[in-house]
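Note that one protein chain of the assembly has been removed; the remaining protein chains are unaltered in position.
Showing chain A:
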C-alpha cells in the first residue's frame, strides 16, 4: 500500500529502508524466460529457454559470448542485456589488449556490478532490468556468478533465474553437491534436465532451449541444435522405458551409449522444421 508513495524514482528511500525501483527491476528479471547455469571444477554450462513473442517471430538471443573464456546468459529486459554484453565484450578486449591475458571473471563481474550500482544512485537513470548469469574460466578455475539489477553479485555452484525458475532451482538444489566432479557431458545433461523442469509439461525440444559450454581447453560456444536434440533424445527414451520417474538421469548414464545411435535418427526426422524462424 505505502509502496506507491516511495516508488516514483530510484533515489527515494522508503521508511522501511528499501529502494522500490530497484526491487521492481528485480521483478522484471523474474518475468523474463528462464536461464540456468551450473558448474563443475573444469566446466560451466549455461542454458536458457527460447521464448518467442508469437509463432511468427523468432526468439530473442539470451546467451552471449563475451570472450573465449566468458559467456553470459540473461533474463529480463533483453535489450538491457545486449547493452551490458557489449560493455563486457569491450572490457575483455581492452584488458587483453593492455595485459595480453584474459580478463579474470571475478574482475569483470565487479565492474558489471559497479556499473549497475551507478544506476541505483542517479535520479536521471533507471536500474538495468536484467539479471546476468556470468560463466567463465580463469586461473582459479571455473566460475558462475549472478549479477542483479541492484548491483549485487553472488557466486554460485548452480543457479536459475527468470520465470518458473523455482522448479529448476529445486532440481539443482537436490543435485548440486555432485556437480563439482561431474563430467562435461553429465553437466550438459543436468542443464537440459533443469530447463525441462521450468517448462513444466511442455515438450522438451532443441528448438526451445539453447545450451552453451565453456571449460578447460574448450572456448565458450553455443551447442548446435543437432547435438542438443541428440542429448534430449537419450533421456526422453530412457524416461519412457522406466516408470515416469523424477530422476531418469541415473539410468540415462547407462543407457546413453546404446540409445544415442537409434535416438538420433528418430529425433532428427521428427524435429525438422520445428522452428522455421530460428536464427
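Throughout what follows, contacts are C-beta pairs under 8 Å (C-beta built on N, C-alpha and C of every residue); 3 or more make two chains touch, one makes a residue touch a chain; residues count from 1.
The rule is simple: contacts and distances are computed from a predicted model.
Taken from the listed names "Cell cycle control protein", "Importin N-terminal domain-containing protein", "CCR4-NOT transcription complex subunit 10" or "Proteasome endopeptidase complex", the protein name that UniProt assigns to the chain not shown is "Proteasome endopeptidase complex". Touching the missing chain, out of A:30, A:65, A:164 or A:184, is residue A:65. Within the set A:30, A:51, A:89 or A:184, the residue that contacts the chain not displayed is A:89.
Residues 65, 86, 89-90, 93-94, 96-97 are the ones on chain A that touch the missing chain.
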